[in-house]
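Structure record follows, encoded as structure tokens.
Removed: one protein chain of the complex. Kept in place: all other protein chains.
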Amino acid sequence: GDLRVAVLGVGVMGQDHARRLSTRTAGARLVAVSDVDAARTRAVADEFGVRAVHDPFAAITDPDVDAVVIATPGFAHEEQVLACLEHGVPVLCEKPLTTSAETSLRIVRAERELGQQLVQVGFMRRFDAEYQQLRALVASGELGRPLFLHCIHRNASIPPHFTSEMLVLDSVVHEVDAARYLLGEEITAVTVLRPRASSEAPEGLQDPQFVLLETAGGALVDVEVFVNARYGYEVRTELVAERGTAQIGLGVDLVRRSAAGWGGSIPRDFRERFGAAYDTEVQRWVDAVRRGTVDGPSAWDGYAAAAVCAAGVESLRTGRRVEVDLS
Amino acid sequence: GDLRVAVLGVGVMGQDHARRLSTRTAGARLVAVSDVDAARTRAVADEFGVRAVHDPFAAITDPDVDAVVIATPGFAHEEQVLACLEHGVPVLCEKPLTTSAETSLRIVRAERELGQQLVQVGFMRRFDAEYQQLRALVASGELGRPLFLHCIHRNASIPPHFTSEMLVLDSVVHEVDAARYLLGEEITAVTVLRPRASSEAPEGLQDPQFVLLETAGGALVDVEVFVNARYGYEVRTELVAERGTAQIGLGVDLVRRSAAGWGGSIPRDFRERFGAAYDTEVQRWVDAVRRGTVDGPSAWDGYAAAAVCAAGVESLRTGRRVEVDLS
Amino acid sequence: GDLRVAVLGVGVMGQDHARRLSTRTAGARLVAVSDVDAARTRAVADEFGVRAVHDPFAAITDPDVDAVVIATPGFAHEEQVLACLEHGVPVLCEKPLTTSAETSLRIVRAERELGQQLVQVGFMRRFDAEYQQLRALVASGELGRPLFLHCIHRNASIPPHFTSEMLVLDSVVHEVDAARYLLGEEITAVTVLRPRASSEAPEGLQDPQFVLLETAGGALVDVEVFVNARYGYEVRTELVAERGTAQIGLGVDLVRRSAAGWGGSIPRDFRERFGAAYDTEVQRWVDAVRRGTVDGPSAWDGYAAAAVCAAGVESLRTGRRVEVDLS
Partner (left out) sequence: GDLRVAVLGVGVMGQDHARRLSTRTAGARLVAVSDVDAARTRAVADEFGVRAVHDPFAAITDPDVDAVVIATPGFAHEEQVLACLEHGVPVLCEKPLTTSAETSLRIVRAERELGQQLVQVGFMRRFDAEYQQLRALVASGELGRPLFLHCIHRNASIPPHFTSEMLVLDSVVHEVDAARYLLGEEITAVTVLRPRASSEAPEGLQDPQFVLLETAGGALVDVEVFVNARYGYEVRTELVAERGTAQIGLGVDLVRRSAAGWGGSIPRDFRERFGAAYDTEVQRWVDAVRRGTVDGPSAWDGYAAAAVCAAGVESLRTGRRVEVDLS
């Protein structure tokens, strides 16, 4: 029968997942939602005709729940994921896996001790068709070894509480995982550079930043992260290899010509750019869980990203290159 | 509960739909397949764990079947769709609705008499994001009235039995529907021009063709149809309106640079180009049927396309402009 | 020494040529200008420090003038070009060669009798790098025989006196020559279709038009000509051959992303798009004339274009396909 799923945390992201599971995912059924905000839980539960469960741990241990999607704030992840492991419940956890390398490592170890993979981390880009094509191209060896990844990560704007560290922890984290996914190598050092801040960014926010990631094999990954780019959401990557290059994220669909010139429109946010990737991510996760497996990004992937981002935050603070040592 | 669907005809297209309904469509369940080829029926039924039903009419009338997808050869459509109407079964019928304007009109009338819309025709482009954007742009009025649609329809190659008439009936039919969808106008005349045939096309086949469609409002739609273009599948449309233009179908995703130059790859066939549109088509059809409605292309759309294509075949034979008179 | 050149007709086009010869062409010297408007002649002569010659025939026969550029109105061309032939003066004549097929043929014959090529017609696209690349691709045979040329010719707007015939005679004439140049075949028939007129075009003007040119070898050339396209100047061509296609005129240089979306700017007029082609045209003409030859588009090219356009005007008037018979 269908996989019965509970969604924990029904803010923007959690509601998206709830809707997806209810209306676009085959073989799954949303059965419960949970959130610290009781009114919101009630409203979302009603919208989708499912149960509102106040306590997330009650949802995790509910015998009528087969699997859990975690979309709560990052600080709540560790305890909830560990509870899933404890009760043998497959879990798709939105990134970050946890808010520190140490706590992420704890999950890696708990899962290892359990001897069964139950955790998938929500790095949705791995399910985007263009990232998959680029990875396949790298893996084919046709262009030789990778030398650079040039990454662009721009948001139109960010919420008021966003800090300089969050550029690394919330935005660069995607590039960290994408680099590991595309190159198949761990990141060994991070340097965060601070060019002049945009006058369009809130006072005091170091935006943009320029992040250099070094891989175990000596490839260099540079990331421009700019979260008040104003004009829209743009994520673009260029691979440079020994005998050729490749770019993704160009965003060409409808091209018009008018008095304003020729061109197209730019996505407003990540959901517009990566909506189909989220759909695929959740469908594949459901398919795998129903087969009794997990085949997406693992707890280790979540831990590696957390460790690199922690080094990034240290580099942002000190201005120095910081090495990453994965346990 | 889930919509229980039978797929009639499990050739390439029908198998695609069977797989889609089994693995990617929410709220639907494949329950039966049917085909004149008993062995193939058996194999496909086994693959998806559903019933093999020899007689398509038995599938249509089966009380455990809620809705039907027809992917049989065109000549079988009329009888099967009429049976669906007779038994009140919602049906998604692959194009063409039927093989003649007269028989399509018969379905339009039967459905009208029934007083309930049950038929949707499989014009999947209406569910492609780029076509939807282009239609929205036309509808916005922002660029003024449409004057031209320049359409390109190229296949790498076609099966051996393909005739010159089939370029009109099987390929141009998509452009006819797309033009009607994008412009919101009926087609009133068709002229088919015959440039020199490609030496890559089978002896005797008039390939390519150049088709001119005139709309009720005086817009001109020109269609290059070329089914032995060798290099891949390409469907591209340019709208020319009074104050601007817009193009879709450019097919830019991963762009590479190597010793061969810069550029990208070209889809091999329609499933690669329109796979996501088929997914959306079927999902929306399932959603609508579960709500008790049909909101996709109607029997009238199927009839209008059939009437235009019949005129096209006449023009291909006579070399003359042929007017279309919709009843 | 330098080639001493007189420019006849110093409206916009003639002034352009005068400036080009004075400041950007090696091996040539502007020595005189002539125009029916005496004040304008005086002003332009003063600007470039050359002689103002009232009578164009005096300029042609001036012993201190080695060669002539004709940029007078079309109706004046026949007499001026014939005078050049009579006096053995090399001439670069702006298109059209003359205003009718008959008079153009007269020039062809006069030059033949002379036994020396002196006339070059100003089809500047032949000197545009993209057209040259496209022709080389056709000539290489790599893509097989050409089947279609899809041509777009759009102007932002046209002067008030522009008539429906002038769309054929002044705009389509460039596509006629380009088609002959690219395909290396004569045009044998023309059909002009009249879609609804744009409400942005002056009352009574048949704008846009859709022109079908058939070649001797059976290729089909379709031309959208739209001279009140408002948004800018755009000339684009797509070749469709047996094993591949190629497009030129995409106009991608600086691409920006801003709140308005992504894209670039569109040339305002032909001088912006084809300025470099004019420079090359004149430089190569000067180089050839100094070597005692002509190697650009010939009087025959001017005649063939005139004959095709005359047929186009007849088709525009009658609505019928008109055959072209080159003498």
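Each chain carries a letter (A, B and C) given by its place in the written order, and its residues are counted from 1.
The rule we apply is simple: contacts are C-beta pairs under 8 Å (C-beta built on N, C-alpha and C of every residue); 3 or more make two chains touch, one makes a residue touch a chain.
What you are looking at is a predicted structure, and each value in this text was computed from that prediction instead of being measured.
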Partner chains on view for the chain not depicted: A, B, C
Full-complex contact with the absent chain, from A:G11, A:G184 or A:G244: A:G244
Chain C, residues in touch with the chain not shown (by the definition above): 22-28, 129-130, 133-134, 137, 142-143, 243-248, 250, 252-259, 276, 283, 287
Where the unshown chain meets chain B, residue by residue: 230-232, 234, 251, 255, 257-266
Those residues of chain A which, in the complete complex, touch the missing chain: 144-145, 147-148, 150, 193, 195-196, 198-200, 208, 210, 212, 214, 217-220, 222, 224, 226, 229-231, 240, 242-245
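Just so we're on the same page, only the chains that are shown with their structure count from here on.
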Touch-based graph of the chains, sorted into line, ring, star, complete or other: complete
Remotest chain, chain B as reference, centres from CA atoms: C
Chain centroid nearest the full-protein CA centroid: B
Centre distance in Å when chain B and chain C are each reduced to the mean of their C-alpha atoms: 43
Separation of mean Cα positions, chain C and chain A [Å, integer]: 56
Euclidean distance of C-alpha centroids - chain A vs chain B, Å: 37
Where chain B touches two or more other chains at once, by residue number: 243-245
